[in-house]
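Here is the structure we will look at.
Only one protein chain is missing; all other protein chains are in place.
And then subunit A:
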Amino acid sequence: MVNMMNLIQNEHMKLYKRLGTWVMIGLILFAVLGLGAFTAFIMESNENTNWKENLKIENAQLQKQLEESPLKGAGETYVQKQVAINEYRIDQDIRPVESQSVLGFMMDATNFTGIIALFTIVVASSMVASEFSWGTIKLLLIRPVSRTKMILSKYITTVLFALFSLVLLFLFSFLVGSILYGVEGVGQPYLVYNNGSVEETNMIAHIIQLFGFNSVDLLMMVTLAFMISTVFRSSSLAIGIAIFLLFTGPQLTQLLSSYEWVKYVLFANTNLQQYTNGTPLVEGMTMTFSITVLLIYFVIFTTLTWVVFKKRDVAA
């Protein structure tokens, strides 16, 4: 029996000995540096000493808005929540998180998971298709290794690349943020509004949670790209479709959200933050529902990949 570790090691060797991979990793780091430069040197520094004043003004506006044009359901709760949190800040003397602090910087940097999704799609798309286009698949599959193990090792390597990039983004944004703004603000709590009362939670945990939510979308699109790469043996097709859907999918579902069936579409469910920090796309959707739908899609994608790879005749 060939050790699974050996196969994963092989895939890693093939991935990280290519220049393209390092260019992608370099670009992630470069994006964080760019954001750092922007927030530190270009963005207007708001030495917000009278932040309490600002919050009071904001709350007044929100209240007015509620009275003048009553929002219903989710919209109303959102405003109430915002008001409650702002009041809590004023009472407890807790400053809002700013972009020009290490935590604010890290929160901004979580947006770069989109870039990581993009790059991981590129990696996933070439994982299987490249072996075919290089012709190396013929020598790869005549080893005493089952095709199931082979494809699994490739998938694991892809997911590990995403994980590596996410950890890198997290640590590097912390590094850059703390160099630019110091680490004093690290203890700042994150405020959650829960059943009418405001609670303090750990900010770092919240940032990791943000990473987690963004990774759901990433994992689904990467799995989709991996499937297309395996089924059609074309990396360009896989990259094209996956990236197109990555950018247009959420908009499309938003556009069609008046239809009931939209809730079964993959993209209506990838954003789990709609349950913790927003409003569900279609009324009646719940976290459990979304997770179930995501799992079903995931199983379909991976099973299709596995069956096609296992059964395929390798010709040409």
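Quick note on the criterion: a residue touches a chain if its C-beta (ideal position, glycine included) is under 8 Å from a C-beta of that chain, and two chains touch if they have at least 3 such contacts; residues count from 1.
Convention: contacts and distances are computed from a predicted model.
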Hidden chain of the complex, named as in its UniProt record, picked from "NADH-quinone oxidoreductase subunit L", "Acetolactate synthase small subunit", "BtrH N-terminal domain-containing protein" or "ABC transporter ATP-binding protein YhcH" = "ABC transporter ATP-binding protein YhcH"
Contact with the hidden chain, among A:L33, A:I57, A:L139 or A:V167, goes to A:L139
Quick one: which of A:K14, A:H206 or A:R233 touches the chain that's been left out?
-> A:K14
Absent-chain interface residues of subunit A come out as 1-2, 6-7, 9-10, 13-14, 17-19, 134-136, 138-139, 141-146, 311, 313-315
